[in-house]
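Only a single protein chain was left out; the remaining protein chains are all shown in position.
Residue numbering begins at 1 within each chain, and the chains themselves are lettered A, B and C in the order written.
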Amino acid sequence: MQQTFRLVIDCPDQVGLVAAVSQFLADNQATIVEASHHTDSQLGRFFMRHEIKADTLNLSLENLRSAFAPIAESFSMNWKVSDSHQKQKVALLASHESHCLIDILHRWHSGELDCDIPCIIANHPQMKQFADWYKVPFHWVDFKNQDKAVAFAQVEALLDEYQADLTVLARFMQIVPDNLCQKLAGKAINIHHSFLPSFAGAKPYQQAYDRGVKLIGATCHYVTKDLDEGPIIEQEVIRISHSDSAADMVRKGKSCEKTALANGVRYHLQDRVIIHKNKTVVFA
Amino acid sequence: MQQTFRLVIDCPDQVGLVAAVSQFLADNQATIVEASHHTDSQLGRFFMRHEIKADTLNLSLENLRSAFAPIAESFSMNWKVSDSHQKQKVALLASHESHCLIDILHRWHSGELDCDIPCIIANHPQMKQFADWYKVPFHWVDFKNQDKAVAFAQVEALLDEYQADLTVLARFMQIVPDNLCQKLAGKAINIHHSFLPSFAGAKPYQQAYDRGVKLIGATCHYVTKDLDEGPIIEQEVIRISHSDSAADMVRKGKSCEKTALANGVRYHLQDRVIIHKNKTVVFA
Amino acid sequence: MQQTFRLVIDCPDQVGLVAAVSQFLADNQATIVEASHHTDSQLGRFFMRHEIKADTLNLSLENLRSAFAPIAESFSMNWKVSDSHQKQKVALLASHESHCLIDILHRWHSGELDCDIPCIIANHPQMKQFADWYKVPFHWVDFKNQDKAVAFAQVEALLDEYQADLTVLARFMQIVPDNLCQKLAGKAINIHHSFLPSFAGAKPYQQAYDRGVKLIGATCHYVTKDLDEGPIIEQEVIRISHSDSAADMVRKGKSCEKTALANGVRYHLQDRVIIHKNKTVVFA
Partner (left out) sequence: MQQTFRLVIDCPDQVGLVAAVSQFLADNQATIVEASHHTDSQLGRFFMRHEIKADTLNLSLENLRSAFAPIAESFSMNWKVSDSHQKQKVALLASHESHCLIDILHRWHSGELDCDIPCIIANHPQMKQFADWYKVPFHWVDFKNQDKAVAFAQVEALLDEYQADLTVLARFMQIVPDNLCQKLAGKAINIHHSFLPSFAGAKPYQQAYDRGVKLIGATCHYVTKDLDEGPIIEQEVIRISHSDSAADMVRKGKSCEKTALANGVRYHLQDRVIIHKNKTVVFA
């Protein structure tokens, strides 16, 4: 895949912002592959993402960063430049449900998700068989016979060891403790099996069945200390009816979960998501 | 349109039920246009709807009812037989938003909704212009300068006077008092502008905006005394993104509202909905 | 609604393009409400739309145009600047089906579609009732008792007389002659009741029924001399099953038709559509 640099910015809105950025890019001969802008007029805030062909730029990545820094400062920007060839390390956390885990693994294996997967961590040992096939190191962490705090300390140590850039909770089903949520802020993605804010918490399909809704869904969001309350990246829904049993709902829901999670992760890996307060701008 | 009779049943599930009903229909020469069955195995309950060609039956409607009564009794059925040529009287309640009102009126006027519309009742007088065009009696009820209980008493008197079989709250935006909810149980349909149970109550689009969801929707449900908690008939959703302003969300949401309400009302008018506890079976 | 100017551009892709445009806007103090870019790397072509707050600009519309012309020329741009307060005149053509006509009229009447509607032209006189209510001049053109070329000459004369900027064929059901298609190129929008390219031509619902598809749809496209082959602006689909009768398909299809047409017209009116060869870029 061609190498691109991604310049992602959010800052207070003001006149001259786009001109300054695009003049900078033009001055350095950057060919723009994709440019996305969003002005939130309620907040007076501006969001921007440029993807540029690396080989057209007459600057190295490092020099690009240092050359852009003064502009960024003058407009009070939150910003980053990332290199598409520097693959992010994505750690996968799983439990006993395999559908999301395998879906992510297959998309990665077939080249659809452009990242490295340094490890799979699960609280059920049978996930090892999938890890082995994909030749990804597997770690079982016992959440049953030891204190959860101890188990999460082991998870955290593994994430540190593998230097995970992103942690994906592929139906992990354990409530992440506050301190770890804070450490992973903006770098941990969860899939919840309902169209939030409906049916937060445990057993969303049962809740949906009990309420008699005609649609079920899934929500991909960043992990925060408030359970199922983090910034939403992507949601999917599917129609159900009275004739759908609990098993049918689970089956249909899995399809939503896989799609929402895969899209959310891809958007994140391509630096298409900007978190602002408790919401996201997604340049899909 | 050809005349049909609709036999709608729910009862405890047991062997021989379908045989008894279909033997009864066959004995009376009924040609079945449409037959729908549902067994709720968790509840052990059976739901059934038959639509039969009236002119193939060798019984009048009245005789059909009396002939079927013993079967119904022996299986402890809730049941009814309705005649497609006996149009239901549908009273429309509206406020200042016209999109749902007009959508229902146009579907009725063009023959898509097979019913009579004896009156439109609104708490904003400007709805009269639409009523006039469609030649439907219009009643303005003042909810601003008089007590709400008094206003609702006027609404109730009008529903009684026009002998409404069904009351449709086409974005009526007033909380119906408990006693009227109970009187209209199973005979009043509301459209709520969110995918319930998310964003019940006031200003659902603002709630959706604040939460940063990626889908908004609408829910058509029976009115009960617990606000936005009644049995759901139909739901619609539509995708939104960060670039959708509040106005965009309202526009997209209106489309969901119209579709969900029109479908819900049509299902009800065609006796396709069976309410059981707080859920519905919808033989769509 | 706040006044905006919309600068819409397409041209060969090259470095410095965005910088030149955004520098121009910044130099003239323009606050950008919305900016959209698209590079078609296969074609080497660039598409761009800016919507700017009129009152922040230190130029009149006329001066904006003359000031921008040299930049446009240097980059070989197709371009235009439009003023949101200069309402486009939209002539509606209809036949005997009213659903699309009324939908457009209601969206216009309620302020969702920001345009003028100077006239409705139909080949069935009963559409007059709707025109009257909305106080829009109505013209019946007889397509039955006179030659079609004569009838179309009358339509053309009316479009000229009312100085229509856009002509919307709201299920007009007559094949527009080549010369008129050419005259209206990029300024006439049709709704076809199938998901093109499936089921072009006559009776698409019957074709869909005969083929046994599980989805039906509608396509909003620009009119060209090749029937149902023009650039597509928007498409909608809806699920059907074996249990949907021809009447059900028509009913469901109408919902797709209304939505696709309304969206397509709105995109056009807001200068969100750029036609290039036989395709569109839609900055939705």
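The definition used in the following text is that a contact is a pair of C-beta atoms (placed from the backbone, for glycine too) under 8 Å apart; a residue touches a chain by one contact, two chains touch by 3 or more.
Note that this is a predicted model, so its numbers are computed, not measured.
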Sole contact to the chain not displayed, among A:22, A:98, A:167 or A:190: A:98
Sole residue of B:30, B:77 or B:233 that reaches the chain not shown, by the stated touch rule: B:30
On subunit A, residues whose C-beta touches the chain left out of the figure: 34, 98-99, 102, 106, 110, 112, 133, 243, 251, 255, 259
Hidden partner interface residues of subunit B, rising order: 13, 15-20, 22-23, 25-27, 29-37, 39, 41, 56
Positions on subunit C where the hidden chain makes contact: 38, 40-41, 47, 195-199, 211-215, 217, 231-235, 237, 241-243, 245, 278-282, 284
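Just so we're on the same page, only the chains that are shown with their structure count from here on.
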Other chains in touch with both subunit A and subunit C: B
When subunit A is superposed on subunit B by its C-alpha atoms, the rotation angle in degrees, nearest 5: 180
Same-site or different-site touching of subunit B by its copy subunit C, using the half cut: same
Centre-of-Cα separation between subunit C and subunit B, whole angstrom: 36
Centre-of-Cα separation between subunit B and subunit A, whole angstrom: 41
Multi-chain contact sites of subunit B, meaning residues that touch two or more partners: 243
